[in-house]
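Every protein chain but one is kept in place in this view of the complex.
Naming follows writing order (A, B and C), and every chain is counted from residue 1.
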Amino acid sequence: MDTSLLDISGAPDERVFKANDYKGPAARWCPGCGDFSILATTRRFLESEQLVPEKTLFVSGIGCSARFPHYLKTYGFHGIHGRALPLALGAKMRRPDLNVFVVMGDGDCTSIGAGHWIHGVRYNTNLTVLLLDNNIYGLTKKQTSPTTPVKYVTNTQPQGSYLNPLHPIAVTLGVANASFVAQTADWIPAHLLATMKAAQKHKGLSFIRILQRCPKWTVDIMDAKVKTPDEMMILNHENGITDAKVQKMYKNQMEHDPSDLDAARALTDMTSHIPLGLFYKNEDIPTYDELRRGKDFTTEEKMANIEIEFDRFAV
Amino acid sequence: MDTSLLDISGAPDERVFKANDYKGPAARWCPGCGDFSILATTRRFLESEQLVPEKTLFVSGIGCSARFPHYLKTYGFHGIHGRALPLALGAKMRRPDLNVFVVMGDGDCTSIGAGHWIHGVRYNTNLTVLLLDNNIYGLTKKQTSPTTPVKYVTNTQPQGSYLNPLHPIAVTLGVANASFVAQTADWIPAHLLATMKAAQKHKGLSFIRILQRCPKWTVDIMDAKVKTPDEMMILNHENGITDAKVQKMYKNQMEHDPSDLDAARALTDMTSHIPLGLFYKNEDIPTYDELRRGKDFTTEEKMANIEIEFDRFAV
Amino acid sequence: MSTSPSASSEGAQEEYVKVITGLGDQTFTDHSCEVVSDAGEGAQKCGQGFGSLSAKMGNGAWTVEIIPAEIEPPPRTPGSTSGVGIRIGQNKVTNAGDSVKLVIAFNEQVLLSRHRVNSLADDCIILIDSKWSVHKNPKVVAEWDAAMEEMSTKGYQWIMVPLEDETLKIVENPKRGKNMFALGVLCHIYDRDVEIAKDQIAMAFRKKPQAVTDANHQLLEAGIAWAAENLDFRFLVPATPPTSELVVMNGNEAFGMGALAAGIDVCAMYPITPASSLSHYLAEVYDNFGGVVHQAEDEIGAIGVALGASYAGKTAMTITSGPGLALKAEFIGLALMAEIPLVVINVQRGGPSTGLPTKVEQSDLLCVLYGQPGDGPKVVIAPSTIEECFHIMTTARQIAETLRTTVFILSDANLATGVTPFERPKLEASWMAGPPDQTPVDPDSRPYEWDLDTGLSKRFIPGQRGGEHTVTGLNHDENSTVNYEPQKNELAHAMRSRKIAVFGETLNAPIPHGGDEGDILIIGWGSTRGSIEEAVDRARAKGLKASSLHLTFLSPLQPGISAVCERFKKILAVEINYSDDPDAPHITKDNRRRGQLAMLLRGQLLIDCGSWGKVPGAPLQPELLLKVIESNIPKA
Partner (left out) sequence: MSTSPSASSEGAQEEYVKVITGLGDQTFTDHSCEVVSDAGEGAQKCGQGFGSLSAKMGNGAWTVEIIPAEIEPPPRTPGSTSGVGIRIGQNKVTNAGDSVKLVIAFNEQVLLSRHRVNSLADDCIILIDSKWSVHKNPKVVAEWDAAMEEMSTKGYQWIMVPLEDETLKIVENPKRGKNMFALGVLCHIYDRDVEIAKDQIAMAFRKKPQAVTDANHQLLEAGIAWAAENLDFRFLVPATPPTSELVVMNGNEAFGMGALAAGIDVCAMYPITPASSLSHYLAEVYDNFGGVVHQAEDEIGAIGVALGASYAGKTAMTITSGPGLALKAEFIGLALMAEIPLVVINVQRGGPSTGLPTKVEQSDLLCVLYGQPGDGPKVVIAPSTIEECFHIMTTARQIAETLRTTVFILSDANLATGVTPFERPKLEASWMAGPPDQTPVDPDSRPYEWDLDTGLSKRFIPGQRGGEHTVTGLNHDENSTVNYEPQKNELAHAMRSRKIAVFGETLNAPIPHGGDEGDILIIGWGSTRGSIEEAVDRARAKGLKASSLHLTFLSPLQPGISAVCERFKKILAVEINYSDDPDAPHITKDNRRRGQLAMLLRGQLLIDCGSWGKVPGAPLQPELLLKVIESNIPKA
């Protein structure tokens, strides 16, 4: 691909972007929704990385969470339920110059989107994936999601949800080529920001599960966690995600080497605490967009190559 | 459900079934295809368990492997590509009296069917699932599948397949409620038979990955394994799968406790050998069909309950 | 009464005085109003309560939900509007009616949204909380003024109500009380039976402390008192005491109860608006019937589970809407090819794509008919009333089983969220599905033993001894053996088509509403029946020779439609789906995109059928249709 064609001009971009420059129309989530915090942190992240608005793309599916792109002043693709990843892959695969983010809800990603999720992780395209996990179907009004706690009462399972929840990180870590897998929470913006920054540095698909408050339907689930910071276990490592504030704020801290896949998987079975931080990172896995980049050809070269093809088929 | 209605008569079934009683029309796979061996072993398994033909159902998707049910004299449902699991779940959920088996190819199960696979494992319905893994799309003529080895030349990836393969067992072990996860090979019928028998005893979804020879497209992949039995590592444990013959035949044997999930996951990273046997088993996970069984009601009771409903809506 | 309630021009406080409309007491055969608030302020409870109260008094009633697109959007924005439209009548009410004559609005922004969707009659009486016009936040006042400016094009009649001020006298959180005050106001205006209203309130809060009921009763009475004091009009809609027992519910609940009555055992679904509430209802009660709501991982999994259960002999349905329908296409093809009974409820919503998820539309007819690759004859039916939503479930199950086919039921948001009373059904045991046939199979019979005349055959169900065979989506012969020969492919196609045609022969010819012949025949389907017939009645009352024909069966079509059409000068299909405006630029007779029923009738019957189709996201208003009829009546 001729990437020079993708630049507006040869001149270096001298604009400086403030968080507010990324601000779109007012968000329309419920008061207290954790998505507000993620949105605000994302704007700060965009500022800190100085990502060029017109070179930045947020792709989403359908759900409360999927409204995310509407509220940013970047390019956005509010797609269909469960299918954000293929759209993002298509965009990124041929446009390496774009910074592509994927925003999904828990139903969006782990239920209807499960196939794309598994394979999205395996492709390891250079994308940052935010899973906004409120343990419920928000937009459709409180149905069980794969991450809803067992016995939790919902509109489709009013006798209490039947199944043990899926652990999005455990599933991700079972997939070949998983290369960056982290967990954070909307109510710890410093940690969220640090995680997004680490993801931005990572070459490959960064999968970030964000515990997200939904005061409307699952207030009790996340509230408990917000109110008992001691339930959190901050994962530290020199190759992990570090934020001094967070390290001070939370009592429980543990060292975890993100290169240790077995240890990362074992962490997903932890019941005493909720680990926040980088579970796993592997910088050595090729990314799909690079694998498939291909050479650039001019129109003339292409036409010449077509003639060679015609020769093959000549009578 | 009134299960008495589901019996042909009150009288006990006095028929005795021979392997040949389960034989359908001649199979039409390529000469030397591993599916023949799996089919023959399945008939022996059906005989050994004396499963009643009309109470036995094989459900499949689309692929060479999916022709399986046609070649048995039981009930069969040759469905659509990737969707065998929902069909099987629907049948089993309301018909506990049926023995339901699911036969899938690697493309069928791990590519287009990936979402149903993840959630099928999580539902943990009482089904036996056979993944006939030939590392290739057989029926459509040699396209890369998620389990195709990296760099392997196929018709859609003639420059060599791009990605590291998915390990079906690693993915399955990342899913909540996985309860029986085993690996075997079509060319070791004794091991396959022992595995199917263990699965039949297990209450819950038994996931069996069968390495399957496809002499047409991937002869080199499996051939190497068939010819070097020392590549195999037989997993033994008192709660695992044991067959005396297999234990004698294969040099490499190791103890593996199938209740140890971390150890099971670590086994999926083994590169020196191919572990065959029971990776993981957990008898304590409720099955979805039992969770959703519900009470039996007579027509009269149901009608009375509808009247109660009408009262609720009465003006 | 103020005709220009601009806050900045005059103090609003003065307006809380006796309002002089000069209307006095008026009697109507029917009347429509709305209550609208920000999401979370309880206008829905108020409106629904008013509707069921009226039904209890013996009025006909139809309520329709006004739902915001987000869960709890920012207050005081048009998108935050939540509420109910209520139409009550002296007799049975079959539809939501025309634009409303009265509205109680909790703020001007939610009112504005109703104005923008043309829901308010030009002379609508508007009762609105005027606190916003004198709010201390100037931004609010400015918003008020802008809204008033925008609405000033209409001749609305404005009445200021001290909604929040009065409520705060009784409770601390006005968000939870204004709706009961508003109910009181409505009770006065429409002269409702206060005792029934109080009983209803007590019933609603029966699980809460008595104090809650008491406070709500107080609010109700305060509303009544304020209205009696300040309003100089009442709208009287006499009630006709019901002669039979009635039940009142929405179309999704009626589907759910219909499924219970039909003995349907499995409802496999994936959440989607506006179908989900049907599964919510069933999930609440199914345990008392041994049934299961299976929430699948996606819509494909849902229909797969339904099909698997049905294959195994249990009656099963899947329910969905727009985007979910799209995902089921492949499995529908399999169900048709393998001839496995299946019931699919599609509660249509605004499309295409995610479209208008909560709005009314009838745009899935052609998708349901032709949405699968290859040839897929099937049965498609559309209930036209909420009562039919109940009864159609048994019909659908029986057709699906008898014909071994897929039966699509097309509903829409109008039926799904509309609430109206109807005669309490007298249950019959024969409606229930029987247990799966488990008798041994006759050794000579075959799994697709098509009757060559009718295309019908009897399926074998797992468990039936001697019936072992493998069903397949590949073409197959009578033994279910895969077959690639031309003759067998033609035969299987013909049999699948024939059985639908044969079933069609058993249907009655549809009977026109109005007269048997005349100048114009309106043809409709689905939820528009009440509106269409009301419009026809009005047209006939004006002396126009208009009639209507309503189709319950879209595939197969009922016999005799052509014969009816021949007796009218002009045929016009009326639907809530898109058609090109015939007068739009570039649009010709030949390239015009027509409504979906119009396309079907023209293609199938070669009827010169006109098309009127619009996509306002709202139910069809009889008065609007009356105008359409008037302008389409052929000139003599």
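We take it that a contact is a pair of C-beta atoms (placed from the backbone, for glycine too) under 8 Å apart; a residue touches a chain by one contact, two chains touch by 3 or more.
In this text the structure is predicted, and so the values were computed from the model without any measurement.
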Candidates C:Lys359, C:Arg529, C:His550 or C:Lys570 - the one touching the absent chain: C:Lys359
Per the touch definition above, residue among C:Leu23, C:Leu427 or C:Ile587 touching the missing chain: C:Ile587
Touching residues on chain C - with respect to the absent chain: 69, 79, 116-118, 322-323, 325-327, 329-330, 333-334, 336-338, 348, 350-357, 359, 361, 363-364, 366-367, 369-377, 453-454, 472-475, 482, 484-486, 489-490, 493-494, 497-498, 501-502, 504-505, 556-557, 559, 561-562, 577-578, 580-581, 584-587, 590-594, 599-600, 602-606, 608, 614-618
Missing-partner contacts on chain A, residue numbers: 1-2, 5-8, 24-25, 53-55, 57-59, 62, 69-70, 72-80, 83, 85-95, 97-98, 115-116, 118-119, 292, 294-297, 299-300, 302-303, 305-310, 313-315
Residues of chain B (touch criterion as defined above) contacting the omitted chain: 26, 28-31, 62, 64, 67, 80-82, 107, 111-112, 114, 137-141, 143-144, 146, 155-159, 216
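Note that in this section only the chains that are shown with their structure count from here on.
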Length of the line joining the C-alpha centres of chain A and chain B, rounded to whole Å: 33
Cα-centroid distance, chain A relative to chain C, in whole angstrom: 38
Shared-contact residues (touching 2 or more other chains) in chain C: 287, 297-298
Contacts with 2+ other chains: residues of chain B: 115, 118-119, 292
